[in-house]
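Structure incoming, see below.
With one protein chain held back, the other chains of the complex are shown just where they sit.
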Amino acid sequence: MRIRPRSTAVACIGAVVALLGSACGSGEASSLSPAGDPVRGGTLVYSYNTEAQSVDPATCAIGIGVGPCQAVYGALLDYDLETGEIEPGMAESFTTEDGKAWTLKLRPGLTFSDGTPFDAAAVAFNWGRILDPALLSPSASVAKTIDWEVVDPTTLSVTSKEVNYQLDFGLTEALAYIASPTAIEALGADFGNNPVGAGPFTLTSWARGTEMILDRNPTYWDQPRPYVDRLVLKTIPADDQRFNALQAGEVDVMAVTVQKYAARAEGAGMKVTSAPLLGGTGFRLSHRGPLADPDVRTAIAKLIDNEQIMNAVYPGEPVASGFTPEDSPLYDPGSAWPERDVQGAQKLLDDYRSRTGSGDIELTYVLTAGSPVLSQTAELIQSQLQQVDGLRVRIVPLEGAAFAAAMTSGDYDLIVSGLGGTHPDNLYKVFRTGGSSNNSGYSNPTVDEALDLTHTSNDPAVVESAYKTAINELVATNAYRFWRHARTDLISPANVHGVEVAYQYWFRPELVWIQQ
Amino acid sequence: MMYRAVARHAAKLVSVLALVSVTTFLLLETIPGDRLASVLPEGATPEMRAAAEERFGLNGSLPERFFSWLGSALQGDLGRSMQSQVPVTDSILERLPVTLELATLSILLALLIAIPVGVYSGYRPGGLVDRIATFLCSITLSIPSFLLGVLLVFVFAVTLSALPVTGWTPLSEGLVPHIRSLVLPVVTLAAVETVGFIRLLRNDMVATLQQDFVLSARARGLSTPRILLVHALRPSAFSLLTVMGVSLGRLIGGTVIVETLFSLPGLGTLVITAITGRDFLLVQGIVLVVAVAYVLLNALVDLTYPLLDPRVRTS
Amino acid sequence: MSHSLDKPASVVSEERLPILDPQDGSAPVDELTPPSAEVEPAGRRRRRRDVGAFFGGCWLVTIVLAALFVDLLPLPAPDVVGNLYSLPPFQNAEHILGTDQLGRDQLSRALHGARISLAVAIGATLVAMVIGTAAGLIAGYFRRAFDVVFDLSTNTILAFPPLILLIALVALREPSAVTLAIGLGVVGAPTFARIARANTIAYADREFVIAAKSMGSSSTRILRREILPNVLLPVVSFATVVAATLVVAEGSLSFLGLGVPPPAPSWGGMIAAGRESLYENPALVLVPGVFFFLTVFSLNRVGDWARGRVGRESSL
């Protein structure tokens, strides 16, 4: 699974819910008419409920860590959520003919903020560093699949060990961030706290737990951007408190994953830029013990009542009737969840028990401790699954690291998790047999074949239909179940323009300008 | 005599700190499950695991690891946080001022309320003020800090929306917003301390006011406020000082609930993330710092006590 | 001699109940002497204090009985999810105290919560009492080396930031009522230990003990037959106050989400859950809050009364 377990847990906790009676529909971005062309100057304040642990390029390519890295280093390539296209970023181009041999062209004369050249050797140095096991880099799993060689200061030839037309996605996140080699060698372990990159901003100060202040990088290649002089990242854990700060004008871009604030913001005349993410808030099923049997898995799928969960825990938010939302390009009627059918489930379970002669089935439902929303959902699911006799569910709340341990080691029957990430290639990592994040032991030939096709085929139509077949198969085999589509809302006052959702909870700070 | 007392306290301090460190170390050692879970990324390779164990000093025998940690700790290097690579000492020093400010302000607020109320109820025991104070004290003592915090938030922040619900506004953003963000947490923390101080001061005053020297002071025609504040309060102030010192020491480790409730970036929230994130070195560092604070303050109180109270001073 | 004794008599060094975070839910306590003399005419005052203790006692009895026999009461099960979500109290005959976000009956959850909170607190108090009294007896009687070890160990437990010790104990183990009770017990032990030790020292040089010694009875016999009965009284009188403190501790832990695992309801957990929708339905916090407050208040009042009663009889 792309997102490091700890940040997913945090993301779920971030989804703190208040049971608001007020009705609120899902509002698409109400784009105000652009008020003239962009103006330079001003301070832009972004706020979310947690903060990055380090700004070291090798370790920041995960979940919440992405923000500061993108601001300081800029990404080699940028993935536009709306169009689904991958555009050039710090690099000029990244092209391939056969999906195996790729050529990375860099912008000539590009330098880091410490004056040293941003050239192919720098890229090679950073990618090589990611492979060093001591750095425990989450990007290592992608870096291992490729070899590279410096051709000339602005060109790097990359060969993928296997045909993979989605490799360019790797350069938008995992291998996207390039830091100044001289600074890395000079600072060593402390580099993570005082990074040197070529991106739109440079790190000025970092009061952990409260705020990080970044200022414009004068030598950024894409003048006149960034428009704002200063970017501030504020950490305000409680959603309602963050919303109060937004209304009080202390925050310009507020990231939130709970729908109700978007509605309240629109009511208050603010702009909401939102983007659907892959998957949703739900749980993943492992394949051990009784769960190896498809009948048991279908029975479980038939017992979950999305309606009831949403009404109780996320009132007013749209219910996820299937894997992909209707408005998503990958939507397919086949990806709808199975109908709720308690008798059917009871029959399936009885058949299974008579077939295998096993007694009551007991499943563990693992979740992160400390979040009332998650524990309420868990208690609801427990009561839903226990409507049939012969099935008992034990709720196991684990704090942060113990949860991560259970996740990575697959020591669970059902575990709270969201797919996270934006690019469908994440499905490859999580559900392809042997995928680097496939810790639930899921293995399905149809899914493998479809997902491999997405890598080997260069034809977008083929890739799209491959994803659809994979998703339908995932739903059919009940690999994963959720009741609420994952989405990110970036709320900003009317005078802030150019806000675009990027990665999961971040945006493109260099594109934003403030109308004074 | 004074040096022997200092030596005795120093020995006690060192031995308690040693014991605290060993206990924390053993506590963290005996945790079930994978100790690197929160650090290793998805699909971590065996080499990564080996490298991680080496870097965080998790290999080697238990005593080796402890003494290497202790060795560097004595030179002030408590190692690096496993997750953020920030040296433990830096992240503690960054968070300590917040907790210290919370603790000291709570104690000061408690004193501000306790001294007048304590003195007056001691002066007129059984009177109106005394009865009201005793009643309120027994009520406050029975409301746990997390409940009190939630109720205060409900009344002041939600209904009256006079104060921020949670969050910490650093001093750099102006005194008023800073103080506003501190009011509710400090009141929540100070509630119990105030009760303790009032009861202590009241009982002390009742006892002191029955002494003869108070009567002879009145016979000399000195004014009642002067007698209360100079002649009666001063001897009682010493035992108040002792309790204050101990409370401050305990508060430094005790603000976990309030900091979590109001999401303040103090040691309390740091320790919660450290423990849930199994960041052993960070936990070890924090517990040591808090224990040092507690023991130092206790020793300080024991040593300064004779200096302040002439009756005990053996000059 | 514990340092609090060698301070001049006129300075009443009230050794604070050194448990948990500052919220220790109990009056400052001096192990030896009873609450200091009130100048107020004693007659009137004793009657007033009894009233508080009386109501406290009644509440404790009702809550314990209700917690024990909650299944017999005509109440919906605590974890049955209904469809009336976060109903304010006194609006629905079936759910007198309203329902929580998942439509479960607040009253039955509160009573089941009481069962856990009280069970953990009482269990922990017993653990603390056993460990503390034993340690206090030994240290108080044999003194010398035991005293040093005693002093060191109590100070170490106290030096530990209380809640951090608890969190470390509980969070890093499989969270269950038993680990919680033991963890709380360890944190509660120093108080009992110090009371037991102080009383043991005081009794150790009383005539009847010296007489027993001279008749050649073994130390353990003396401890068990001569000293323990006398020490037990002041120790037990503190039980309620320590129990109050531990109920608060259990509440704090479940407030942080590290208490007894869901779906078992606990007051602290209910308050934490209610906190989310404080604005819409404050009753979600107030109902468990009132139960919590009344229980701790009663424990404190009964504790004061017991200490007052014990103070008079066993004044040394």
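The chains carry the letters A, B and C, assigned in the order they are written, with residues numbered from 1 in each.
Everything below uses one rule, namely that a residue touches a chain if its C-beta (ideal position, glycine included) is under 8 Å from a C-beta of that chain, and two chains touch if they have at least 3 such contacts.
Following the convention adopted for this analysis, contacts and distances are computed from a predicted model.
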Undisplayed chain, where the name is taken from the UniProt record, one of "NADH dehydrogenase subunit M", "Heterodisulfide reductase subunit A", "Peptide/nickel transport system ATP-binding protein" or "Multisubunit sodium/proton antiporter MrpD subunit": "Peptide/nickel transport system ATP-binding protein"
Residue in contact with the excluded chain [from B:Leu93, B:Leu171 or B:Val230]: B:Val230
Touching residues on chain B - with respect to the absent chain: 124, 211-213, 215-223, 226, 230-231, 234-235, 309-311
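Just so we're on the same page, only the chains that are shown with their structure count from here on.
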Chain pair showing more contacts of the two, A-B and A-C: A-B
Chain centre separation (chain B, chain C; CA means) in Å: 21
Intercentroid distance (Cα basis), chain B paired with chain A, Å: 40
Length of the line joining the C-alpha centres of chain A and chain C, rounded to whole Å: 46
Junction residues of chain B, two or more chains touched: 275-276, 278
For chain C, residues contacting two or more additional chains: 171-172, 256, 272, 275, 279
Chain A residues within the chain B interface of the complex: 1-2, 4-6, 53-54, 56, 59, 62, 132-134, 136-138, 140-141, 189-190, 192-193, 207-210, 236-238, 240-241, 244-245, 369-370, 399-402, 404-405, 408-409, 429, 436-437, 439
Chain C-touching residues of chain A, taken from the complex the two chains share: 16-21, 308, 311-313, 315, 369-373, 375-376, 378-380, 382-383, 395-397, 399, 402
Interface residues, chain C side, partner chain A - complex: 79-81, 83, 85-86, 101-103, 171-172, 175, 256-258, 261-263, 269, 272-273, 275-277, 279-281
